[in-house]
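Working notes for the structure below.
With one protein chain held back, the other chains of the complex are shown just where they sit.
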Amino acid sequence: MSVASSPVRSRTGLVRAVLGRAGGYLAVFAVALTITFLLPRALPGGPLRTLGGADVADLDPAVRAQVAAAYGLDQPLPVQFWRYLRDLARLDLGESFNGGRPVAEAIADALPWTLLLVGTSVLLTAAIGVALGVIAGLRRGRGKGNLLLAGVLLLDAAPAFWVGMLAILFFGVHLGALPTFGATTVGHTGLAAVGDVATHLVLPVGVLVVAGIGQFFLVTRFSVASALHAPHVEHAHARGIPHRRVVARHLLRPALLPVHTQLMIELGWLVGGALVVETVFAYPGLGRLTFDAIQGRDYPTMQATFLTLVVTVLVMNALADLTYPLLDPRTRTRGAA
Amino acid sequence: MRAGLLAGRIGAVLLTALAVGAVAGPWLLSTDGRERLAAPYAPPSADRWLGADDLGRDLFAQLVIGARGSLGIALLVALAATTIAALVGGLAGLAPPWAAGIVMRVVDLVLALPFLPLLILAAAFLGPTLGVRAAVVAALVWAGPARLIRAGVLAAWSRGHLQAARAMGASAWYLLLRHASPVVAPLLVPVFVRAAMTAIVLDASLAFLGLGDPTSPSWGTMIHWASVRGAMLTDAWLWWALPPGLAIVLTVTALALVGVATEDRLNPTLRQAR
């Protein structure tokens, strides 16, 4: 009787699934686009408030109209929106209200630093958090596992900015060992420049790792501890597969699936979340750019940074969705049973 | 299991102590933390346990009073976020698929928003009052928990008593209140705890960036002033920047202990492993 069915890899099905998801992302993107457009216009005072200096009310109406026209703010909203989209499509993000520098340029300068900072710290955070989480999960409820849990919770509870301040104090001021300011020092070339960038990364990355380890640790620990009694794990024991092998080959891979999702969520999140650390260490990334833009009521920059942040989160989410089937065959091919 | 219980108990005791301190503490103090009583940057002494700030104001008093601000926003946000999450997640778990789909897309959208920048934006433009901060943080943190609660309700369908009640012709409200609530209620503890943790840290970050409410002190604003007024350059950081940071660590750890303890108890596979 039973003939093993060959796996059915339905191409069209996969394509449709991807398209369906892409549709969802596009919808979210469209909403985000609208929100970023409306945000400065909806806020009290509106974009004009800062344009004309301290107080718009004091401005000469003629000057005011002139300024508004210069920024296209005298047009009806739909026209403004259309222009906004058109410019966006050309990657023309406008000019900063503070100094008139093209916003696209500012973002292009800042984004790589943030990606470097966040990328490095998320990879490190994930590696350390997962390793510790696996240890604690396998020893759940026992002395060592509990100690580890308590330690990580304590670390995780410390706010990033505070840890950053303390880190500057110790490593920068007292030991003088590490740079605490910016991403580079001028005057380095070649390998020295790489080393320079790396030493500038140490403290901010360290702080982000300390602040971020908890999530990975908890997700991993919970998932591993639950998997300890999964039917296929218990059965592998019963079949006489040695304990270490059961853990390595049967328990961990399915148990670590949720961690992958967590990784991508964290990546997206941290791009905005790094703001505080970037401020503490005066790191020239996107977060700082955003913060300065808000502080300076710099609407074009604000819009652009917000949009970049949303897009980053969406891209990370999409990556998580698309790479997940590589790890979990159950979502890759459908059974023909 | 026993260790988890112990952790939960320690967390609960700590939280109670902090709450009592925050509520009763300010009455027991002889100063409101705004009077200039000592030399600027005065080190700790017998009557001023944590010395004084740059204006000679009592830092211990500020720490005690600051607890109100920090715990207050945590409580407000956690209550609001948990309520929204329970309602949205619970109903999304019971609603027909198309309706649930729309709700979950909204959740996705909120999750994709840049949290901290939005909070800063709101504080910068709408003013940093407690209400605004709490509302914005709550509006941002409900989404993740809503997803969790929906998953909980969906999982509960397999338990059967929801199915059975639906087969009897019960409405969605009836199902949520009588049948989904026992499933959802225990989930609310970790949700509440997590929202409170996020609120404390976010709010402290905001204050640190200088966007706190200058009229109501909190642990975050203390650290902000310590940083701005050069406490980090002298020994003053020891009694100015360190204690409020430690207070935050203590509170968040206590919350986390309670959260982990309940999460472990909720996981049926872990329970069976006992």
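First chain written, first letter: the chains are A and B, and each begins at residue 1.
Convention: contacts are C-beta pairs under 8 Å (C-beta built on N, C-alpha and C of every residue); 3 or more make two chains touch, one makes a residue touch a chain.
One rule holds for everything that comes next: contacts and distances are computed from a predicted model.
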Undisplayed chain, where the name is taken from the UniProt record, one of "Anti-anti-sigma factor", "ABC transporter ATP-binding protein", "Carbon-monoxide dehydrogenase large subunit" or "Putative FAD-linked oxidoreductase": "ABC transporter ATP-binding protein"
Contacts of the hidden chain among displayed chains: A, B
Contact partner of the left-out chain, one of B:68, B:166 or B:265: B:166
Residues from subunit A at the interface with the omitted partner, ascending: 1-7, 10, 13, 16-17, 20, 231-232, 234-242, 245, 249-250, 253-254, 257, 327-330, 333-337
Missing-chain contacts mapped onto subunit B: 158-161, 163-171, 174, 178-179, 182
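FYI, only the chains that are shown with their structure count from here on.
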Centre-to-centre distance between subunit B and subunit A (centres being mean Cα positions), rounded to whole Å: 22
Footprint of subunit B on subunit A - complex, ascending: 24, 27-28, 31-32, 39, 43-45, 140-142, 146, 149-150, 153-154, 156-162, 165-166, 168-169, 173, 214, 218, 222, 225-226, 228-230, 265, 268-269, 271-273, 275-276, 279, 287, 290-291, 294-295, 302, 305-306, 309-310, 313-314, 317
Residue ranges of subunit B in contact with subunit A within the complex: 1-4, 7, 105, 108-109, 111-118, 120-121, 124-126, 197, 201, 204-205, 208-209, 223, 227, 232-233, 237, 241, 245, 248-253, 256-257, 260, 263-264, 267, 269-270, 272-273
